[in-house]
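In what follows, a structure is listed as structure tokens, so that the remarks can point back to it.
Only one protein chain is missing; all other protein chains are in place.
The chains carry the letters A and B, assigned in the order they are written, with residues numbered from 1 in each.
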């Protein structure tokens, strides 16, 4: 441990830290109850989402097993099709969205100095829908005809074909699950937006709010605008599938391309719903471990809103090769490329934040830096995809699969890991094992590049995605990718080990082991019920590293604040 | 100690902080509800866009042998629904003046008008020569009117609950979130109907 144990503030009495709510169960059992404490709900979300991640990853492992040889030999073609459909669906709707809601739930109220979310009961209800639709989705593996096999886009007419003819079929269950997920997300979004607008601590003007809250706000606004469009499309598809309307059935006058517009009008912005909070995580982590203020804070946070705006007008870039007229292709090519401007502002600001700092390569920092580089790579291939003539060649090939796994698995999943390592001491009151964290990082980073980099040459050569078998010329890169995939699967093991053992018997963390600036670091770890004994009054912008301004003007928690920035070295130093 | 002066200009911008969670929740409910309604309007917007796309692109839009929708009865229906928005406004005013009976009467009148609208809608549906399986016209017609009708029904049910709660002594003494929200919802349903009416019945 460190050199300055004496300076640590007196410990908050256990009644305050252990009890999530007066009268609630005070141990692990609270995580299985209908708790309305945002911190309990946050952890419920995170753990549930991670379990689904393992499940979705397991499906990916079977897929990589199939793809290690050119023939369709490991599983039947129908099974392979079901696997990638469910893999994509689970990863997006049951891993990334719940995971983000978990982080937002845990961190936003603490960062803005609120006692809880605006609507605690609504919050709990939104969470408990996740296991419900998760079970519905997974049940579809066991019904006659199997799960949906139309890809995560569920494009009609394939999604309308229903070979078993049953009313309860995989596609119908899929639609119900996605609809419930949408309802849950809307509930969450209303809650988070209200919380951020109405419950900030006194003195916390918009430009004193941490970047993470800004990105969460921008992301949730997208949910509110975009999700209803997907819901509309899903309702129409479900009606076509079950009661026999003909909205999307070309044989009866319907228009399958209209579905694509509904779908992508939401599902494109959805990728920014996913990535924006990760941008927030980066903006939190780089200052702490470089010990410098976030460079260009105001521009960085405002660019989140710009990304929100732009993201609503680029969806046709997923349909360049569909039945879209030429003018539409060109228009959306330019709008898509414009996204790189606000995004570039952020990237450069992070580089400038790190530049000249006093850098500590903790697990959180490593994951953030790794995530930033994979994001950069993916952003560049994204701009290539935005260029219509080139996209026409690689659309629906492995180049696209490579692009989005670099963001979604590279930047986003690594960003999640960064966030978990960074806030783990706050959530549990304990430190994780740094060595295991670094091993986890190395395996993940190597694994990701080994599996997803070879997908780019594959796509350039013309290998389509969603195939169970392929021409032998593609075998070489597929073998590398599969091996990398298995490595990536193994990389989760040190993480799981680390989390479980640290939570049970890790070193005590103290309130502010990273000497970070932010309201969440002023309260004890884990924070007491209702977070703040007295609501803090914020008097300066966030990230005041290196300058001596205090962050708040009163004592927020159950102990003296002597030193809001935690200037004196305490806790772990990497 | 770091307890420095608080910037005096801050207090103007300060968001009200309630000390108790329950109180905070009361304050925030209306805000949350408005956010929700804005979001929900996008569903309708999407259906409208779908309708417009179908209508402008379809080769044979109306089902064979069908000349077009009757406008007269739906127009009467529209008048009733739109006026009910004014009626509910007066109900709210009465509540503000703490005239409970005035509130109840106008509130009940709103409910009656909403129910009349639903009845008119049901009668129209019965008389139509096409079903929801008859091409995209049939599909979108029933989808739009049905989805909107569901909202009217929800509105009437909510109004029923609010009416019932007005009999709990002192329940509405300090104004009531439920009443305000229900009436906002009612205005929302109205505005949607006007757009819907223009699109489906007026636009040829």
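Keep in mind that, in the parts below, a contact is a pair of C-beta atoms (placed from the backbone, for glycine too) under 8 Å apart; a residue touches a chain by one contact, two chains touch by 3 or more.
Just so we're on the same page, contacts and distances are computed from a predicted model.
K.L.:
Of the candidate names "3-isopropylmalate dehydratase large subunit", "Electron transfer flavoprotein subunit alpha", "Xanthine dehydrogenase" or "Cytochrome c oxidase subunit 2", which one corresponds to the UniProt protein name of the undepicted chain?
P.N.:
From the listed options "3-isopropylmalate dehydratase large subunit", "Electron transfer flavoprotein subunit alpha", "Xanthine dehydrogenase" or "Cytochrome c oxidase subunit 2", the omitted chain resolves to "Cytochrome c oxidase subunit 2".
K.L.:
As a test of the contact rule: which chains in view would the missing one touch?
P.N.:
Result for the missing chain's touching partners among shown chains: A.
K.L.:
Which listed residue, A:313, A:352, A:446 or A:497, touches the chain dropped from view?
P.N.:
A:352
K.L.:
Hey, which of A:189, A:468 or A:509 is the one touching the hidden chain?
P.N.:
Answer from the full complex: A:468 touches the omitted chain.
K.L.:
Contact with the hidden chain only, please: which chain A residues?
P.N.:
Where chain A meets the chain not shown: residues 3, 72, 75-79, 81-82, 144-146, 149-151, 155, 157-158, 161, 163-164, 170, 250-251, 256-257, 290-293, 295-299, 321-327, 329-330, 333-334, 337-338, 340-341, 344-345, 347-349, 351-352, 354-361, 369, 372-373, 376-377, 380-381, 383-384, 387-390, 392-393, 395-397, 456-457, 460-462, 464-473, 515, 544-548, 567-569, 573.
Methods note: only the chains that are shown with their structure count from here on.
K.L.:
Report the residues of chain A in contact with chain B in the complex, numbered from low to high.
P.N.:
Against chain B, chain A makes touches at 115-116, 118-120, 186, 189-191, 193-195, 197-203, 205, 224-229, 231-233, 235-236, 239, 243-247, 252-255, 258, 262, 265, 530, 535, 537, 539, 550, 553-554, 561-564.
K.L.:
Hey, which residues of chain B end up touching chain A in the complex?
P.N.:
Residue positions touching the partner: 1-7, 10-11, 13-15, 17, 19, 21, 24-25, 27-29, 31-32, 35-36, 38-43, 45-47, 50, 53-54, 57-60, 132-133, 135-136, 138-140, 143.
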